[in-house]
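Of the protein chains in this complex, all but one are displayed in their positions.
Take a look at subunit A:
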Amino acid sequence: MAGVARRLLRRGLGVAAGPPSTRQLREAEEAAPVFQYAGKVARRKDRVFVWGFSYSGALGVPSFVRPDAGWKKPRRIQATPYRLETEEKISSAACGYGFTLLASNTRDITKVWGMGLNKDSQLGFQRSRRDQTKGYEYVLEPSPIPLPLEKPQQTRVLQVSCGRAHSLVLTDHEGVFTMGNNSYGQCGRKVVEDEVYSGSHLIHQLKEFDSRVVQVVCGQDHSLFRTKKGTVYACGWGADGQTGLGHYNITSVPTKLHGDIAGVNIIQVSSYGDCCLAVSDEGDVFGWGNSEYLQLASVTETTQVNIPRHLPFKIGKVKEAACGGTGNVVLTEEGNVFVWGYGILGKGPNLIETAVPEMIPPSLFGWSDFSPDIRVAHVRCGLSQFAALTNRGELFVWGKNLRGCLGTGRMEDQYFPWRVTVPGEVVDVACGVDHMVSLVRSFT
């Protein structure tokens, strides 16, 4: 009996317990299942991140303004980048004064989405669900903007731009669509007295330019159009000379600019406040508009310049320029960033104003002996803040931190370029007055 029991134990349950030998461990390891999280053809995903002041609805997250659960509190300021879920891949974004436009270059019917303030119909007509005749004044989540396209399934939207209360949409074959406030003719149509802009269905189409429009830029109350031939057209308010047409009146039809840029092939125009900058293909910078903050003081003592003037800066060939409310920034071919104007310019608290461009040391953008090939690739301007994108996809911001628009997580102003941690490689960024939108690609 005992012998049978012992034999059973040895056969069935008599496995030697104790620490597993190396061979057993190795076999267990080889037998373990292999998990696959990403295949060889895994694509990098495109994402949109927003941050800044949320009560205007410009961030596109309704739960910040109207929380969906009772215990949640409304979030007035989103201080760090927050991911915005969108249905389509967004190729272009623009921030206005309290509203945002997102555009995708698809061939689908819905190409442009808008969110934020809509008191002047800058986001088109958003039909209210409660009252079918009225429109929404605040749009809290990205809502499609219906554009009166002739061929909606062929035309693509290339770029969008937003000003204080108007917006411009650039398409590839059907010209430019404008909507919003037109009290100064910034939408490119005749000013109608006592026009009510709120809840307006009117979207104007502009087609008469000497060649195809390739870039649209909105200033505060004026619009600039750059065509393929390198000419610049402007319309809108001109009291600071920002239309550059030689007078200080309102222009309601896009008119060609002359002055120092006549005959020059302009490759980029920029404006956000009342000052405008243009960059030619040879790397020269031209400016016009407001100069109260020494933006154009290198050529003139007057505070308004109403005709484009060449700015004789000896900083090298300029690749890109960006205009803010009181300060300007340019990027040269070598990758150096120069700032001038008034306000927090990015060289510490001591530099408040300068008429001559000052370079920001590249070591502040991550350049060092260890990584010498870091260069700034793009520069952007909001009303009182600046943003720079490096070739590694890092975003640096500096300037006045109005309602958390810098995205650093702190509410203090930033006197020198500071990295914003975005979980992805930043491809483009749009700066507004108190919020920012960035287009990001994920890492893997």
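Everything below uses one rule, namely that a contact is a pair of C-beta atoms (placed from the backbone, for glycine too) under 8 Å apart; a residue touches a chain by one contact, two chains touch by 3 or more; residues count from 1.
Keep in mind that, in the parts below, contacts and distances are computed from a predicted model.
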Per UniProt record, name of the chain withheld from view ["Brix domain-containing protein", "TRUB2 synthase", "AP-2 complex subunit alpha" or "Integrator complex subunit 11"]
"TRUB2 synthase"
Touch list for subunit A against the chain that is not drawn
28-29, 32-42, 347-350, 361, 363-364, 366, 368, 370-371, 392-394, 412-416, 418-419, 421, 425, 443-444
